[in-house]
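One structure is given below, encoded as structure tokens.
Only one protein chain is missing from this complex, and each of the others stays in its spot.
When the chains are written out, they are named A, B and C in that same order, and each has its own residue count from 1.
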Amino acid sequence: MSIRIFITGGTFDKEYNEITGQLFFKDTHMSELLKLGRSRIPVEIRTLMMIDSLEMTDADRNLIAENCLKAAENKIIITHGTDTMAETAKVLASKAMKKTIVLTGAMIPYKFGSSDGLFNMGSALAFVQSLPHGVFVAMNGRYFNWDNVRKNRQTGAFEELR
Amino acid sequence: MSIRIFITGGTFDKEYNEITGQLFFKDTHMSELLKLGRSRIPVEIRTLMMIDSLEMTDADRNLIAENCLKAAENKIIITHGTDTMAETAKVLASKAMKKTIVLTGAMIPYKFGSSDGLFNMGSALAFVQSLPHGVFVAMNGRYFNWDNVRKNRQTGAFEELR
Amino acid sequence: MSIRIFITGGTFDKEYNEITGQLFFKDTHMSELLKLGRSRIPVEIRTLMMIDSLEMTDADRNLIAENCLKAAENKIIITHGTDTMAETAKVLASKAMKKTIVLTGAMIPYKFGSSDGLFNMGSALAFVQSLPHGVFVAMNGRYFNWDNVRKNRQTGAFEELR
Partner (left out) sequence: MSIRIFITGGTFDKEYNEITGQLFFKDTHMSELLKLGRSRIPVEIRTLMMIDSLEMTDADRNLIAENCLKAAENKIIITHGTDTMAETAKVLASKAMKKTIVLTGAMIPYKFGSSDGLFNMGSALAFVQSLPHGVFVAMNGRYFNWDNVRKNRQTGAFEELR
């Protein structure tokens, strides 16, 4: 069965607007990324929103949860801004779905040469296939249970709480 | 505990010699790749050989197997040319180690902008952490058991035998 | 004799801060760029300021002009934000130096894969060697006299006034 990929925005999909000099969202680069990775895993990609995760509201998180619940697939990847990834993971875990849900993202936009996005998606796709049901964050080559992860704002790295 | 990474060469680490116009091996790009991926997983990297996998001999495969046996780690990634990855996997499986061993590689050298190497290593690191003991090939976002994989020479994709 | 390169900032040298998600200035990438271009032209690089050209003051422009006047070299390249490049060119032209001065920049930061910076610097280095004394803007593969150039804010392209 396919893996479902939900896009919510975050650094991962930010682009540079060369007219205004600002970072902004246009379309997701997920298909391009999977093509670059020569991925042969069947996936269904759907964009739910295109926002900075600092601007994500409770309503947004509920929308993501509903989409996970309704999805035919039981393996789901969610691209997400790194700042509140742990918060969304908590909301998803509260729904106690019999699914493997992996949240991932990037510290550097995919379109900038030096992005970690390709590496993180490689990890997320592997974890979603091999981890049991539950909600996980996959960043920095590691995976974290939803209730044992935070982003260290000083270093930018994800780490365990205990 | 750390993950052991053994380097054996293959397309993954090939470089372009701008004086001769030939592809060649110099050093592995593994540390550079893991830095780009912002990987925070402790790893031990050791280069065993730097060869094209079409030139890999039985002696080379035994050397790889011995190093896997001797390694203190029970999670091992091996970068390898794609052409004979399945053959080396078979030799490793014959040793029946209580370890998780994942072979991976690239269709395009890491140093060429369009490489799948970063994606594959993201996958391999995730699979080696989450799969049970056994020998696996991780390519194209998928994993394959050592006894059920071949490279399709026409398409370049890895696929199951049955 | 060497070519003098003055750095003033602009999009060319902007970087992405992965902790804050903001664009910022750190160091110039000029040496790295010239190495990538395998440039064999002797150059002297000096950073005068690291600012967005929309924030450039009269005092800043006078500082640039003074440095051009004092420079031992009579071939000078200035990297500059694109928004007020034409304005700085006018100040430099008012000094009537017996030098060839070429202003250039980038629409996309050099550190983002899709930058025009390498192309523009290739052009600027060529123009400064082959154009007569005067003040010029080199962008989009073209050169413009200081008194016949503006940036089209809608398209991002440089064009002649008449």
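To be clear about the criterion, a contact is a pair of C-beta atoms (placed from the backbone, for glycine too) under 8 Å apart; a residue touches a chain by one contact, two chains touch by 3 or more.
A quick note: this is a predicted structure, and the numbers were derived from the prediction, not measured.
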Option touching the unshown chain, where C:M56, C:A71, C:M85 or C:M107 are the choices: C:M107
Per the touch definition above, residue among C:L34, C:C68, C:V135 or C:V149 touching the missing chain: C:L34
Hidden partner chain, residues of subunit B it touches: 11, 16, 18-19, 21, 23, 52, 107-109, 111-114, 153-156
Positions on subunit C contacted by the hidden chain, ascending: 33-34, 36-41, 107, 113-114, 116, 118-127, 129-131, 138-143, 156-158
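Rule of thumb we're sticking to: only the chains that are shown with their structure count from here on.
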Chain nearest the global centroid, as defined over all protein CA atoms shown: A
Length of the line joining the C-alpha centres of subunit A and subunit C, rounded to whole Å: 39
For subunit A paired with subunit B, centre-to-centre distance based on mean C-alpha positions, whole Å: 26
Distance from the mean Cα position of subunit C to that of subunit B, given in whole angstrom: 45
Where subunit C touches two or more other chains at once, by residue number: 113
